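A single protein chain has been omitted; all remaining protein chains appear in their positions.
Let's turn to subunit A:
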Amino acid sequence: MTARAMMNLRSILIGSAVFRLVLILYGEWQDAHMEVRYTDVDYLVFSDAASLMASGSSPYKRTTYRYSPLLAFLLIPNSFLHRAWGKFIFSASDLLVGYFIYKILKQRKVAEDLCLYSVMVWLLNPFTFTIGTRGNCEPIVCAMILWILICLLNGQIIQAAVWYGLVVHFRIYPIIYALPIIVVLDPRYVQLGKKPLLVNWKSNTQKPSSQSSEEASTRYNLWTAAKSMFSKERILFGLVSGGTFFLCTGLFFHLYKWEFLHEALLYHLTRADPRHNFSIYFYHIYLQYGHQLSLVEKLISFLPQSIVQLVLVSSFAQDLPFCFFLQTVAFVAFNKVITAQYFVWFFCLLPLILPWSDMKLRWEGLSCVGLWMGAQLHWLLWGYLLEFRGQNVFLQLWMASLVFLLANAAVMAVFIRRQRCSPIFLQMKVTDAKGGVKSE
């Protein structure tokens, strides 16, 4: 890293940190002086759970606390230090995500200015800076996901597996990344004890590489995958991540019994909230509430999500960040419940794929942003009329959620069409006197 680059990254990070500090202080003022709180109601739930834990009780005595006890543990200083401690932790994680984005892109030899723009796409995103400063814990999850990517890029399989087991325990949704990670841990590209060779970034003006036979095919071949499925790297990753997950789950089950299992795990797997949210399924769930759904109905709601996830993994697993991004957008869009905080799950991955996109900001990029934001604002308008004006606009709100799903799908299609899919790893030669193929 050159001194000039450090100064630019440093100034972006410092500026972002100062801005977040101001927002946290403003949030404390608004909470004390205005009717409407700045702080998210979830933060109050975490704080209450943390103070229960600090006094030796179960955090699950606090109704609607549906997270791992680890979160309450992290927020124990809220009780004796300052109630905004958690917000500082979350905002610090959000800054860490910015740093990790820079680190990942630099490791893949992306041009300096593109690295900094990509970092700014995360740090200057209004969703990003409000989510941490309002007291939402998602930035911690994002930081863990990016750290896992960094570990994989460096061939640190065991460390990646430990963090992966931990993040799945913490938030469950990262389980969707299991399959692409296993795919990418192909022994041709990643070997225990060796640092993998990375495919470097090429701008869209550079000629494509002629060494395509050495690069991993982005087409996931089911047959070759089945043959090398049980490599030691894959088995190790599976065992270590699974072991970490079950260790955490077992420990907290021992401490907090069925309440922990139900609130932190089973609730999320079976959640079907009839109250209005961005999901296309909310009205269907409300109209059917209390009725037992047939096996066919349950299967139908499960199928679109499963098919999309499998096809995305099969098509893009070798370009791991892009695969993660698409999978996350799809997972959120097809989920039975969608709240705005879930968007951060893919916003942290977006900067990692932008340097490989042929999309220009004007007008393709702005159209995607406009379509996605427009569909959201449209939904929010009907939501406002229902919730704050008491008008029966259920049908219109439900149709707005259909439009939102279609907008998400359309934006994904544009990204796919305009992405220069690039695998992250180069094939390593197993027997070579000089120690392997040189990277590009």
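Assume a residue touches a chain if its C-beta (ideal position, glycine included) is under 8 Å from a C-beta of that chain, and two chains touch if they have at least 3 such contacts; residues count from 1.
The criterion applied here is as follows: contacts and distances are computed from a predicted model.
*Asks:* If you look up the hidden chain in UniProt, what protein name do you find among "Phosphatidylinositol-glycan biosynthesis class X protein", "AP complex subunit sigma", "BHLH domain-containing protein" or "Autophagy-related protein 101"?
*Replies:* The record names the chain that does not appear here as "Phosphatidylinositol-glycan biosynthesis class X protein".
*Asks:* Which is it among A:Ala72, A:Ala264, A:Cys368 or A:Met412 that touches the chain not included here?
*Replies:* In the full complex, the listed residue that touches the missing chain is A:Met412.
*Asks:* For the full complex, which residue in A:Phe100, A:Trp163, A:Tyr256 or A:Tyr281 touches the chain that was left out?
*Replies:* Of all options in A:Phe100, A:Trp163, A:Tyr256 or A:Tyr281, contact with the hidden chain holds for A:Tyr281.
*Asks:* Pick out the residues on subunit A that sit against the missing chain.
*Replies:* 41, 44, 63-64, 208, 212, 215, 218-219, 273-275, 280-281, 283-284, 286-290, 297, 300-301, 304, 307-308, 311-312, 315-316, 326, 330, 333-334, 386-395, 398, 402, 405-406, 408-410, 412-413, 416-417, 419-423
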